[in-house]
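One protein chain omitted, others in place.
For subunit A:
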Amino acid sequence: MSAPEPVLPEPVRPEPVLIARHLTRSLPGDPPATLVADADLAILPGRFTAIVGPSGCGKSSLLYLLGLIDRPTSGQLLLDGRDLAQMSGDDRARIRLEHFGFVFQFHFLLPEFTALENVMLPLRRLGRLSQAQARERAMQMLADVGLGDKWMKPPDRLSGGERQRVAIARALANNPRLVLGDEPTGNLDSVNSARVVDLFRDLAHKQGRAVVCVTHDMGIADLADIRVTMLDGRVVEVREQHPAPSAGTQ
């Protein structure tokens, strides 16, 4: 007769949202230039991941591969067990629309549209909400980033920090599982920069999204839960800087 096994609390190890296997991107040429070589990476929900490394190490290239903006030369990119690397352009666009949200160094707001209309673009393209619902949700998104009163302004009438926050609201409009940032604070002063970083950490810790940010700002990298270091196109280190919160505290 054996005693019943004691039930031990298991460490929270959530299923990765996105898994990269041997992800490689090279440019044709003689010899071919390799931007990203054989990258293996798992992107976890609820965690803020920072990709760091010297200029030209391929960190942005990796981000674009993870974000389906660029297509790998070889390797796999798995989302829910499906390999996104081999999918058609239209299918990849659909996945970006439903699951991914991007924030870039430059806001890239459409100049002809107001802040509200910019946030509504992905909502309208997805088409799950009626026009009125989309508008309401976009207003809420803007309010969440503290711009509830500036919805009717065109981008050129907003400050740099405000524009970036509109861009974040737009990235979050379709409630993405994965938020990708390419130097999102690169063009902001320290106050705005801190606000954006706080927002990103909240997206991970409070809303459970996977957040991946390319940055050269070591201050931001230190705040990240997971730090991915790249060198010459290779992932040289993946370090967990802050332990995952246990199930009880989440």
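One rule holds for everything that comes next: contacts are C-beta pairs under 8 Å (C-beta built on N, C-alpha and C of every residue); 3 or more make two chains touch, one makes a residue touch a chain; residues count from 1.
One rule holds in what follows: contacts and distances are computed from a predicted model.
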"3-isopropylmalate dehydratase large subunit", "FtsX-like permease family protein", "Cell division protein FtsW" or "RNA polymerase sigma factor" - which is the UniProt name of the missing chain: "FtsX-like permease family protein"
Contact partner of the left-out chain, one of A:H22, A:R125 or A:R157: A:R125
Hidden-chain contact residue, picked from the options A:E15, A:D30 or A:D90: A:D90
Options A:G53, A:G67 or A:G161, residue touching the unrepresented chain: A:G67
Touch residues of subunit A, complete complex, unshown partner: 60, 64, 67, 69-70, 89-90, 93-98, 100, 102, 104-106, 108-113, 121-122, 124-127, 170, 174, 182
